[in-house]
Structure formats: structure tokens, C-alpha cells
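To start, I am sharing the structure in question, which I have written as C-alpha cells.
All protein chains of the complex are present and in place, except for one that has been dropped.
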Amino acid sequence: MSQHIVTGPERSRGDALLEIHGLCVDYGQGSDAVHAVTDVDLVLHRGEVLGLAGESGSGKSTLAMAATRLLREPGVITAGEVRLHYDTGSVADLLEAGTGALRVLRWSEVSLVIQSAMNALNPVMSIRTQLTDALAAHVPDMSRRSRRDRAVELLGMVGISADRLGSHPHELSGGMRQRVMIAMALALRPQIVIMDEPTTALDVVTQREILEELIDLRDRFGFAILFITHDLSLLIEIADSIAVMYAGRLVERASAQALFRAPRHPYTLGLLHSFPALHGPRVPMTGIPGSPPDLRMLPSGCVFHPRCRFALARCADDAPPLAATGTGGRVVACWLQHPPESAPTELARPEPGLEAWAPPATADGQAATQGGSAA
Amino acid sequence: MAVGIGTDRATGAASAPGSLPAAGGRSRAWRLPRSPKIIVGLVMLAVFVIIAIIGPLIAPYNPNVSFANSSVPLPPSGAHWLGTTALQQDVLSQLLSGGRSTLLVALIAGVIATALSVIIGVTAGYLGGLADDVLSMLANIFLVMPALPLLMILFGFLGHSSADNDLVVALVISITGWAWGARVLRAQTLSLRNRDYVDSARLIGESNWRIIGTEIVPNLVPVIASSFLFTVLYGVGTYTAIAFLGYVNPDHWSWGSMLFYSQEVNAETSGYWWWFVPPGLAVAFLGTSLALLNFGIDEFVNPRLRAAGLSGHPSRRTRGRTRQSFGQTAVIRADRGRP
Amino acid sequence: MRTIARRLAFYAATAIVAISVDFLIPRIIPGNPVNAILARMQGATLSKATIAGLDEQYGVNTKTSLWTQYIHFWGNVLHGNLGTSTSNGFVAVSTVIREALPWTLGLVGVATVISFVLGTLIGVLVAWRRGTWLDNLLPATTFFQAAPYFFIAFLAIDLFSTKLGWLPSGQGHQDLDFPALNWTYISDVLDHAVLPALTIVVASAAGWIISMRNVMVTTMDEDYVLVAAAKGLHRRRVIWYAARNAVLPSISGFSLAIGFIVSGALLTEIVFSYPGLGLLLVNAVSDNDYALLQGLFLIITLAVLAANLIADFVYVFLDPRIRQEA
Partner (left out) sequence: MTTPVLEARGLTKHFAVHDGGGTGRPRLPAVSRPVVHAVEDVSLKLPPAHVTAVVGESGSGKSTLARLLARLISPTSGQVLLNGHAAPRGRRRRLEYARTVQMVLQDPFASLNPLHDVRYHLSRPFRVHGLARPGAELDEKMADLLERVALTPADAYLRKYPHELSGGQRQRVAIARALAVRPQVLLADEPVSMLDVSIRLGVLNLLGDLRDREKLAILYITHDIASARYLADEIVVMYAGQLVESGPAEAVTDQPAHPYTRLLLSAAPDPERSTQPQLRGRGAPPSLVRPPSGCRFRARCPHAMPICAEQVPPQFPAGTGHSGACWLLDTEAGRAAPAGPAPAPPGDEPAGDLSDHGKHA
């Protein structure tokens, strides 16, 4: 069934697909505006799984929704550009696009899977209608029959039998609904699929099954995924690279393994130490002291400094710029990395070479990883 | 009126697009609602309350006195600002005298019906089980039965004389008016009953009555207020209808009875608009003030209902050029002084 | 289907309650209705049998137990025997009602459907274009929602009939004996129905507008509407995604509204002297025609129940979650 699904001919992994530059998003306007996303730069490459990690209020969903112009009122984009690269080589700035242009590129270039599939599927419409109406809107000359065939094919891709076409969402389990959402997202073979906490509401076994299928589909069709979640430990397993957000700002971006083995930002380090391990000796861990800040009353300087155990005097006054560090295009916004030699040992671990990387199978290795947090 | 809303709840770790970390939403629960709807509604209602209290005193004439023998109503003039009726009575004086009974009956009916609906609705919702089944059934029956025919058959048998008594009229109106509030309150109580903070109160050993009194009913205040306003609105309409049908003692001036007399001589087909328009508008605006307040409470309970143009202060800049439209986030380039 | 069965059981229970209320009201309310009737008939000589019949009907001067009377009452109701109308020359109540019923059903039925459809469409539009000038419609609708039906009827007559002379101000048709069913007659009936129908539509559409607008605004916040926009569907289709869901609460709230609308429509009929149940009702009260009063209450209640049942069928048809509930 997959034979006639063609992945784009000239697609090569690694080209920039979606470039976000200096994006700023507010909720509300004027003096009560809340700055939900501030000056974010992010690039999604062809075929890449880019993880966007952060806690509630970090702006990760807002960023993704704003970049696709789907953010609701009172959200407003106040600065930046979002460039979408087509297969043909042409480029569109989504922030300058009009209604018609946006409608054409939606779903055919960028599709979306959101958290709770119960709410993302229309409760009074059949699965078939919801699978085929995007086809009908974007491929007007497609016959009713071939739309149906495509819907069957899509369901097959996510392991759901064709007899579910006539079902309504309430007749499916949570996992099935999320599979339908994924199938729907792939209907027009988009280059980009944005996934906003796609598995958070699911049980861990179902979550794992769906992630496996997802990565499998990505390998077959080569689309890129912007994967948004608060679960950093999950992201490290499935993402190629990860961007960490805090209070609306990007604080660190690196390849998944580099971020995991050698975090450069104290917040990333803290997050990594907020997930207890499944193996090895049990060691006390502390998480991060304090709470995420209220976006209405952000601290001065580096927004993370009140919770940072390494904070320097200047952190309270100056916001650190997002600066390149190490190799592989990783960036970090932290004064501790200026210069990198001055960083505390926990934040200066050697980066793993991707080729030379070997699984640290021993319990000792894990203990060492966690040692930093045991303070 | 410090009221918090059960529906107002942050979503915790799950950050839905567009939902802020709930700080703003939560503090809202403690502020006196100040929407334009509520202010306009309150001002209008205040005017009517003042008319009800001092209206009969400031009426220029005795509403019962005829000034002439002519049977042709006179249009508005310097002597009679709102003209006269077919009996040559002063319309303005009748209008000013007619507010009191309308408001009083509606108020009494509202209080009785709301009390009934709170008792029945909260009991049904909190107790659940058979009590709920029976009480909900009762409420639904009263909801489905058309009220006016029921009132008419009641007044038909009671005879017109009984309708002189404001209290009897209010009582009869409240019998047909409690069910809506009871149904809404039952549904709200049902959802509150399963709230974690009710379970928490139970867990520390609070008694049922204490839980109803301190955990459930205070959170129902907006719903009760809305149900009360709705019943008063219903009372105004129903009392006016009954008076319009002529079941209220003719000596008892109300806006409804003014409409009754104007209808008796076909004022509407004779062009005597000054006779029926003032009482009709008075009823309509009194109702509007109550409905606006109700609308305000709804918006307060569910802020999403707010009309963007009437609440808050949208930036003038955006209104001209980029209107927010669904599925297309506005881009308003602004220098916000980046850090 | 279980939902339908449940609703049927509920309506049956409501009908039983309504019939019992109908039976009880003349018996629990102080006073002697038969004397009142006799007083009103003045002079007219009534046979002993007629008076005995009245006594039985209202349970006065009788030794039969209340329960037996109740059973008897039920027997009469089930046979369509609603007594005789004293104000209409002792014709059977059922005959009197049968003549008036089509007028009311036609007027109220058509007006309600129009007002529901119109109100719902406007409500969708106002919700979708939130933040535009359309928001200003809401305070205006609030006014119409609060204004009594009969006041709007007054205004309609004053404006369109008295001042402009476009339409007749009363009756259901020209006073013709035995009208033939031809175009002249039909257009005459329609002519007479326009103003009353307009009154009902204007007065009741406001409620539908506001409720639809509020549900629609809430529904537009649902994720599936966002997904519809994200799919790049045409705007009308996106609106449909939301409206299709938002209309459900309106339909389930039908029972609440229909009682109001019927009450308002009866008053409208009175203002227009429309030959329907409303006019009968008001005359029955002023003539102490208790049997007719009871019969009317019964018929109106049953008609409202039937309308509710239809709304329930529509609801079940439109909501797959209920439809498949086995």
C-alpha cells in the first residue's frame, strides 16, 4: 500500500525547512500584554525530529501555534519571521501570508497533532469525513472514491482497520483516536508535522506504541517533526535535537545526546535531574528549587537566575544572549558559558561525539551522571 | 460580592495553546465584575427601583382621575407629557404609579422561586440517587408544562378577585418559575459535589451540612444570582401578562393593566401610541436591565463569552488594519523594548 | 433506543401529571364552579340532567369518592370526551378546540421553525465575527428578549397596519362564510398570518440568537475547530465544524424555550384576535367556561410535549454519541 506514496524526490536531510527568527508573541496588547514568547530562533531541518521541551508557561505551545498562525486571540505576534522552504526551493514567510496563502499551505506543508485527541476530533463527525475533508479542500479534483481509498490507506498506516471509517470519535479508545490524528496529519504528505504533547494523555504502553509507529512513519516518509512536550526524558529517546524553553525564551539547543550527556544550561541540567532513573542505585535528587515564574512578573536579568544554584552577580542584571557553544550548532543562553572554561564541572562535561558514542552500560556511569544533582 | 467560579481552573502541567499560566484568570475570580453590561444594567435597574419607590409620589396627577368627558385620548402635550387615556387619565401618572406593583410582585416571586430552586436543586444534586431522580423529574415536568395556560386555568378557577392580592399573584408565579433555576443548580451542584475540594472537606471530617454551606453554596453564588435575575425577569413578564389579560384588580395600577385598558379600546389600531408605548417600553427596559445583568454574570462565569468590542480595551491600532480573525493570528509589529 | 424510551417515559409521566392537575384544580380551589356557571348563564333554563352533569364534572354535590371521580375523568379524557363548552352553546369542548387548533399549530409551528433557524444562523454569525460591529446586536437582542410578545404585537400593528396600512391587524381571515380552499382564501390567510408570525419570530429569535452565540463562542475554543482551521479547510467548513456541535445544546434546551414561546404566542393571538387557542383561552376564562379551560390546558400541554418529543428525535439524530447508545 505504500508503494505509490512518494517521498519528495530531491529531499535531503539536513536542509532547513522551517526557520523561525526573532519570534515574539504576546497575549493581549498595550500595557497588559504578557510576553509569552520572546525573541526565539529555531530551525527545523528536513526529516528531523526537533524536540521542544519546557514546563507549563514556557511558551513552547505558543511558539508552535504562533509560527503556524494558529494561535488564538488574544495571542498576537509582535516580531520575527517564519520562513517555510518549499520543495521547489521557493520560500514563504508565514507571518506575511494572507488567509488564502495560509489555507493552501496548511496541512499540505505543515500539519498538526495536538494533545488530547478526544478534543481534536470533532465528536459529531465520522472518522471518514474528518480524514477526507482535508483532501477535498486541497485536492479538489480528487474523486470521492479515491478520497475514501486514501482514508483507508492512511488508517492502515497507523494500524487501524478500514471498518473504523464509519466510526465516530467516542467509539475509539484514546490511543486509537491519537492514531487517527496522526493518520490525518499525514493525509497530504506534509513536510512538517507539529506535535503538541501528542502522547501526554495516554498510558505509557500506548504512548510507547504510538511513538514507535511515529518514528517508523517518519523513516518511511521523511517528514520533519516538531515535537513539543514537558517530558524531557522521553524527548531524549526520540528526538534528533532538542530546544529547551524557559519563561518564553530559548535557553539551550543541542543534539539530543549532547544535551543529555553534556547540558550547558543550569535549567537543562535541573530538568534532567528532575526525572528519577529506572536503573542503578537510588540517589536523592532535588529537582529545581522554586517555581516557574509568572510571566507578568518576570525577574530581571536572566529569567532563571532566582532558581539557579550557579547564579553570578551579573545574572540578576544582564540577560545572557543566546550564543553558539561547542560543536554541532548548539547554542546556550548562560553567562556561565562566557567563557566556557569558567563553567562549573556539571555544565562543562565533554560533548559526546556522535560517531564515537557508546552506550554507557555500567551502573557507575549512571551514578556519575546523577551525581551532580545529589548535592 | 466576592465570588469564585468553579469552572475557573488552571490546567496544571498541560499547557494548552493560548492558555496562559492561570494567574490572570484566577485573580479575576475575586474582583467585582465591571463589564459595561453590568454597569448599564445596574444603572437602568436603579432607575426603575427609584420609580417604584417614589414614582407614585412624584406623579403629577392622580392616575384614576378623569380630566374631561371626551372618549378620545389626547396626544402628549404640556399639561399631559405623555398624553391621556380614553378615560382622560394622565398616562405619565399611571406610568409612574404602575412600576411599584410590577417590581414588587416580580421581586417576591423571584425570592420565593429562587429559594425553592436552591433547596430543590442543591438537595437533588448533592444527595443524588432516588431523591435526585424524583426531584429532577418534578423540575422537568414543571419546565415542560407551559406556564401561561396553567396560570390562566388557575386564575380562571380562583376568580379574578384573588388576583388583587400581590402576594397570591407572586406565589402563583413562583410556582411556575422555580424549575429552571432548580435544574441549573442541580447540574452545578452535581459537578461541584465531585470537586476535589469537596472530597477534601469530607476527608477531614466536615459534616454534610457544613460542606453544603461552606464549600458548595458559596461557589454557586453566581448561578444563584443569575437564576434569581432570570426569575425576576420571568416574574415581570408574567405579571405584566396577567395584568394585560385583565386578571389584576383595575384599581391596582401596573404597566400590564395600562396595556390591558389600551387594548380594550384598540389603541393600537387607532394610533394612540402614547398610551401603550410608554408602559410597553418600561416593561421591556426593566427586562433588558435584568437581562443585561444576567448576561454580565454569564460572561463573568465564562469569560470567553465576552464580546471583544465591549470589554477590555482593544488597541485602536488593530481595529483599523488587522482585525483578529479565527485561524490567522494577527501580526502587529511593535517594538516592545526587548531585554 | 434507550434515550428515546427514557424520554417517552418522561413525557408519559408529564402527561399523567398534567391530566391530574387538570382534574385536581377545580376540586382543590375554593368556590363552587357550578354555581359560577349557573350565575353566568342567568335566566337560561338548564335541565336537571345538565346541572347534574356539571356537578359530576366538577365534583360538587356528589358522594362519589375522589378516586372514582379521577378514574372516571381518565375514562373521559381517553375517549376524547372533554365535556361541553358552556360559552359556546353547549358544543363539545373537543369540537371547539378542533376548530381553533389548526390556526395555532400553523402559526406557532411555522413561526417557531423560522425563528429557530434565523436565530441560530444569526447567532453563528455573531459568534464568528466576534469583535466586529455585530457585537452591538447583542444589547438589541436583549431588548427584544425582554419585551413582552404582546407589546411587540402592539408595535407591529401600530406600525404596519395602522400607520402603513400594509397588512391586516386582526382575525385569521376575512369574514367569509364557508371559505373555499382557493388561492384568494389562502393568500388572505397568509396575509393575516404575517404580522402575528412576525411578532412571534422577532420576540423569540432573540433567545435563540443569544444562546447559539454563547455556545458557539465556547465551541470555537474547542481543539477540533482549531484543527479544522489547521487543515486549511474553507472558512465555511470551519464554521460548520463548530456550528454542527453548537446547535446541539440549543435543541436540547428546546423544552425550556417552547413553553415560553407558546405562552407568548397565545398572548399574540389575543392581541390579533387570531382564531386560535389563545383567544379561546382568554374567552373561556372570562366566560367561566371551565370545561373548555381544562380542555385547552390539556391540549396545549400535550402539544408542547409532542413538540419536545420531535426536538428529542432531532437531537438523537444529530448526536452520534446518543444515537449509538444502545
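As written, the chains take the letters A, B and C, and residue 1 is the first residue of each chain.
The rule we apply is simple: a residue touches a chain if its C-beta (ideal position, glycine included) is under 8 Å from a C-beta of that chain, and two chains touch if they have at least 3 such contacts.
Please read these numbers as outputs of a predicted model, since none were measured by experiment.
**Q** From the list A:Asp39, A:Glu55, A:Glu73 or A:Glu153, which touches the chain that is not on show?
**A** If we include the chain that is not displayed, A:Glu55 is the one touching it.
**Q** So one chain is hidden, and I want to know which residue out of A:Gly166, A:Pro289, A:Pro321 or A:Pro344 touches that hidden chain in the complete assembly.
**A** A:Pro289
**Q** Among A:Val82, A:Leu234 or A:Leu322, which one is in touch with the chain left out?
**A** Of these options, the touching residue for the absent chain is A:Leu234.
**Q** Which residue from B:Lys37, B:Arg100, B:Arg186 or B:His252 sits in contact with the chain not drawn here?
**A** Residue touching the absent chain, from the options given: B:Arg186.
**Q** I need the residue numbers on subunit A that touch the omitted chain, in ascending order.
**A** On the side of subunit A, residues 55-56, 173, 175, 203-209, 212, 230-234, 236-237, 260, 270-279, 282, 284-292, 307, 359-361, 366 touch the unshown chain.
**Q** Go through subunit B and note every residue touching the omitted chain.
**A** These residues of subunit B touch the chain that is not shown: 2-6, 8-13, 22-23, 26-27, 29-30, 128, 130, 132-133, 136-137, 140, 183, 186-187, 190-191, 195-197, 199-207, 214-215, 218-219.
Here is the rule we go by: only the chains that are shown with their structure count from here on.
**Q** When B-C is set beside A-C, which has more C-beta pairs in contact?
**A** If we tally the C-beta pairs in contact for B-C and A-C, the bigger total goes to B-C.
**Q** Determine, using the mean of C-alpha atoms as each chain's centre, which chain is farthest from subunit A.
**A** So the chain farthest away from subunit A turns out to be C.
**Q** For subunit A and subunit B, what's the span in angstrom between their mean Cα positions?
**A** Centre-to-centre distance between subunit A and subunit B: 48 Å.
**Q** Can you check how far apart subunit B and subunit C are, centre to centre, with Cα atoms defining each centre and the answer in Å?
**A** 22
**Q** How many angstrom between the C-alpha centroids of subunit C and subunit A?
**A** Chain centroid spacing, subunit A to subunit C, equals 56 Å.
**Q** Touching at least two other chains at once: which residues of subunit C meet that condition?
**A** Touching at least two other chains: 131, 221, 226, 229-230.
**Q** Using the touch definition from the top, which residues of subunit B touch two or more other chains?
**A** Within subunit B, residues 17, 308, 314, 324, 326-327 contact more than one other chain.
**Q** Touching residues of subunit B toward subunit A in the complex: what are they?
**A** Residues 11-18, 20-21, 23-24, 308, 313-315, 317-318, 324-336, 338-339 of subunit B touch subunit A in their complex.
**Q** Quick check: in the complex, which residue numbers of subunit C touch subunit A?
**A** The contact residues of subunit C facing subunit A are 131, 221-224, 226-234, 237, 241, 244-245, 248, 318-321, 324.
**Q** Given the complex with subunit C, which residues does subunit B contribute to the contact?
**A** Against subunit C, the touching part of subunit B is residues 17, 37, 40, 137, 140-141, 143-150, 152-159, 180, 233, 237, 240-241, 244-247, 259, 262-263, 267-271, 273, 276-277, 280, 283-288, 290-292, 295, 298, 302, 304-305, 307-310, 314, 323-324, 326-327.
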